[in-house]
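Structure first, then comments.
Note that one protein chain of the assembly has been removed; the remaining protein chains are unaltered in position.
Lettered A, B and C in written order, each chain numbered from 1.
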Amino acid sequence: MPPIMATPATRVDDDSTATRSALAARYAEVRAYSLALAAPLSAEDACVQSMADASPAKWHLAHVTWFFETFVLEAHEAGFAPHHPAFRELYNSYYNGIGPQYPRPRRGLVTRPSLEAVREYRAAVDARIADLLESTDLPAAALTTIELGLHHEQQHQELLLMDIKHLLSLNPLAPAYSETPLVPAAAAPALQWTAQAGGLRELGHDSASGFAFDNETPRHRAWLEPYALASRLVTNAEYLEFVDAGGYRDARPWLADGWATVNAEGWRAPLYWREIDGAWYEFTLHGLLPLDPARPVCHVSHYEADAYAQWRGLRLPTEFEWEAASPAPAAVQTPRLHPPAATTAGDDAYGSAWQWTASAYLPYPGFRAAAGAVGEYNGKFMSNQMSLRGSACLTPPGHARHTYRNFFYPHQRWAMTGIRLARDL
Amino acid sequence: MPPIMATPATRVDDDSTATRSALAARYAEVRAYSLALAAPLSAEDACVQSMADASPAKWHLAHVTWFFETFVLEAHEAGFAPHHPAFRELYNSYYNGIGPQYPRPRRGLVTRPSLEAVREYRAAVDARIADLLESTDLPAAALTTIELGLHHEQQHQELLLMDIKHLLSLNPLAPAYSETPLVPAAAAPALQWTAQAGGLRELGHDSASGFAFDNETPRHRAWLEPYALASRLVTNAEYLEFVDAGGYRDARPWLADGWATVNAEGWRAPLYWREIDGAWYEFTLHGLLPLDPARPVCHVSHYEADAYAQWRGLRLPTEFEWEAASPAPAAVQTPRLHPPAATTAGDDAYGSAWQWTASAYLPYPGFRAAAGAVGEYNGKFMSNQMSLRGSACLTPPGHARHTYRNFFYPHQRWAMTGIRLARDL
Amino acid sequence: MPPIMATPATRVDDDSTATRSALAARYAEVRAYSLALAAPLSAEDACVQSMADASPAKWHLAHVTWFFETFVLEAHEAGFAPHHPAFRELYNSYYNGIGPQYPRPRRGLVTRPSLEAVREYRAAVDARIADLLESTDLPAAALTTIELGLHHEQQHQELLLMDIKHLLSLNPLAPAYSETPLVPAAAAPALQWTAQAGGLRELGHDSASGFAFDNETPRHRAWLEPYALASRLVTNAEYLEFVDAGGYRDARPWLADGWATVNAEGWRAPLYWREIDGAWYEFTLHGLLPLDPARPVCHVSHYEADAYAQWRGLRLPTEFEWEAASPAPAAVQTPRLHPPAATTAGDDAYGSAWQWTASAYLPYPGFRAAAGAVGEYNGKFMSNQMSLRGSACLTPPGHARHTYRNFFYPHQRWAMTGIRLARDL
Partner (left out) sequence: MPPIMATPATRVDDDSTATRSALAARYAEVRAYSLALAAPLSAEDACVQSMADASPAKWHLAHVTWFFETFVLEAHEAGFAPHHPAFRELYNSYYNGIGPQYPRPRRGLVTRPSLEAVREYRAAVDARIADLLESTDLPAAALTTIELGLHHEQQHQELLLMDIKHLLSLNPLAPAYSETPLVPAAAAPALQWTAQAGGLRELGHDSASGFAFDNETPRHRAWLEPYALASRLVTNAEYLEFVDAGGYRDARPWLADGWATVNAEGWRAPLYWREIDGAWYEFTLHGLLPLDPARPVCHVSHYEADAYAQWRGLRLPTEFEWEAASPAPAAVQTPRLHPPAATTAGDDAYGSAWQWTASAYLPYPGFRAAAGAVGEYNGKFMSNQMSLRGSACLTPPGHARHTYRNFFYPHQRWAMTGIRLARDL
């Protein structure tokens, strides 16, 4: 299991030596966390790509380094020369403003550079960034981009875990990422409803209050009707009732596109559930385990989350309802490899499973993407995807945020996704 | 060109003889309009399906009849017997609550029943509905369903024209649906901006004010920031500037999914534009014509509409902004087979081309689908699609409505779709 | 049922008036037969294409006319002008030497020209060919090409029936092409083995003995080991034993590509068999009928024919074994719409169902395709297909030939194909 890391995000409010020094410490910590996550993986594990949506761990380790090299070193380092001329294209994910990209579905074919060579790439860029952060004439824009790069790397830390889980799940030996056993959870508390009055609310990130991705801005007003939010996520036991009641064989609760997907893909349970000799198991990063009734259901698509809610006569919250009703995350978060059962009302808003909302991932009123290639970070994906809120057990410590907007296509379910219900009042 | 039809939608406020009589007249009129639209088509034209999204004209004529047979006659006719036992499945579009459906992509294979037999099916059901409407003990629910059926048939009237246009466009002879010539339009007026103050607005259909589809309800409040709406749709001349500037070869203005579609499909202009010996033409229901610079661009996808707006530094309006800033449609509308050029500010809100919005097609706060199979009408499609507002030249007279929500997938462009721009104030 | 037509193929040995006159009579007869086959079809039936392998009846009627227009009139008519300038591309099947082709999978989209217009095209070309055949200075090459065109049209007559059968089979009403009832056959005679000594045999068409396609030439020698051929085709009753024994669920008798196809396509019986409430039916051109145990199994792929033979511990004959052991066809053949049961040994070599052989469709030693575009007729398809021998009930009278080589891909089964077994001696 990865180490606990409690340092909050750096504030890059000025370009003082103290700020640069704090950022350097934060940089070292975040970069080390990536290596710690990859430590249990063999070179083989780190090289293979299990589907087009996923990337190899080695690619993640290289791409986040490419981000610093391309957006920080190339812009701000005197006499910049690339670590390797082929990497500019090889490790570019999707930035058309930078140039062409090695095809995404082929990322798993790149057996060379080796994992060892990628670790050397990381070390070389780390040394150059450290040097840069010691220079007193570094412009503030460099600090801002470094901070963005650290948040970017944290996103890929979670993707790395999602992707390695998917890869290992397809292995007939069902190997575990972590040898630490996972103890069955105590019973989940009863589900309660927290009433919300609605009205005209301010939502989104206030740009004066520290780092956020551009898609969380600008802060704006929205009108909400009265509603109630469930006190905890839906459990495996509850979701199993839906499965046992024939939920995957009855078109009625499903969105039309969801029902088409169920049939085209042959879905009959969440992604990592396995029925063996009449008993349900779940593949986890701790290996294949009996399905734990008390823990939150996870790895469900938006279609499944919506169908489950419909089947219960309920619905998913909008992302605005979620934000208006939820607290800010705790300062210290404990990363885990599987969602824990809730213990008290609302304690699973963060650190358990991302929560699908009823909101499409679209720009906020007045949204403007950043100029240049880095402006491709979020805005161009505002189509066909749904917003998710909160954070997951796989989310690195210090990365969760009250206004954070995660997004996936409604059919995707390899992310650590769960269900929080809502209803009208 | 189809006849002008000016009768507004019936109000089914009671089950009096007068109401039934008015509904019977309206029924006859709407049903006749379908036949008038199909009149220029040969049996061959009416049988073929040009793609999975489209349906044969013959299928449209039969399916709308099936709607009345299944939801009205079967529910309310004493001693009901089906016109043909195979039709229940053959002409069911997507109502899982009714039972299985003949596969959509095979609709064009059904050469028998013939077009003539489908006309007989229409006549037989029409006679039975007419009988029913003379019975004094007909429940109000029957009247409501008949009215829904008429609005349903009007939707298919527009689909019939969209689908036959697509079919004819693939014919190397470029045959015209209508032999009436289309005269080039006068120049379009200059584009102006109409400022809107925003604030807390009431939107959606008030259920006390006549018919609307369930997806337009309930009426609810939304907060809008100040904005401005363009006084007319984007013209072919304006869109051609985007094409000529390399708009289809530059990733930057495009949403990521849009850019992927451009490349996968080889798009380089709107659906029906043809470049022949260096000059642009447009396939229309009047045949292949030189591209008319003054008329609105049409048959663009949401991706193209959004990219065009981005390229201009502008954006699409949300559907709430559109509704708050637009008038109700005129009582009398003139159907046309191709969008006319705007003449005065805002006169193209209806009757020209549907206007893509920046809003995903999602349920309004408090939305409830109708009970039973008819509840599948709209709700289950609230996923992955975008809302369009206004109406099109192909929309039958009397069918447009201020709160009307049309919806298509963002890549689709065989509907009569255009672009109205917006910007923040 | 189509009329019996007993005239044998014309011999075009000279360009005398008598030869031209005989050819004109033959031309009229063959051309009329096509129209007779299309007579039971509505314009809708004749327009639709049920799969990419099939073509609409209207297309067949037009394409065979195009063959005469392109290869005869354009080459030999003074002052040639095309009937319609668009037809050269629209009705070109696959002759790259002539120019581009309208895409094959779109043939069913061409609702215009109408069936009526295609009949007019036929009549116009017929009149021009008749005029040509009256001219005394017509070169012998024209006569040869006209004769080729008649054999070509006969091939399309059989394709027309195969294709319309496939289309009607997908119609949920299971409409019959012919209203004439099909009487159950008497029991098939017992299967016997006719021993063949083998040795060095002469095979293929002798170019001095009348018309043949180029792929039947040149006549050449081949060495055959001793073998035996079954006296009749495999019956439905026999094939049903294979089905009932789980033949479609056991990989062992199948070729690897065959087994992959069985699973990918979900095959569990021949193409037109239907299991309804535990009883087997077969869709025929006479409609849906109870499976007739005495008639030959038909519409099986090469994979199924081979697996059946393997399962019986037998094999398919090579095309050389077939030719060496089979008689020439009778002078007068009775076309039928479904294979009759055999009555005496070997009487089903022709006029029942094509017989899959164990031979790949490859060039004979010394084969040379004709020069020019017409050389694309056969040679370029000598890849990936298997030879079939004999002829089928759907084959037009006068078209069967002892050395005839039909060919299809091993997975195809919409042709009227059956199984004749062989074994080593």
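Quick note on the criterion: a residue touches a chain if its C-beta (ideal position, glycine included) is under 8 Å from a C-beta of that chain, and two chains touch if they have at least 3 such contacts.
None of these values were measured; they are calculated from a predicted model.
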Here the chain that is not shown touches A, C
The one of A:Val12, A:Val30 or A:Val48 in touch with the missing chain is A:Val48
Missing-chain contact among C:Gln192, C:Ser207 or C:Ser383 belongs to C:Ser383
Checked against the full complex, the residue among A:Ala25, A:Ala52, A:Leu109 or A:Ala130 that touches the missing chain is A:Leu109
Touch with the missing chain holds, among A:Asp14, A:Glu89 or A:Asp250, for A:Glu89
Against the hidden chain, chain A presents residues 42-48, 50, 86, 89-90, 102, 106, 108-115, 167-168, 170-173, 175
Note that chain C touches the absent chain at residues 94, 96-97, 200, 220-225, 251-252, 254-259, 302-303, 306, 358-360, 362-363, 365-366, 380-384, 410, 424
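Just so we're on the same page, only the chains that are shown with their structure count from here on.
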Argmin over chains of |mean CA - global mean CA| returns B
Greatest Cα-centre separation from chain C belongs to chain A
In whole angstrom, the CA-centroid distance of chain A from chain B equals 39
Whole-Å distance, C-alpha centre of chain B to that of chain C, is 46
Whole-Å distance, C-alpha centre of chain A to that of chain C, is 60
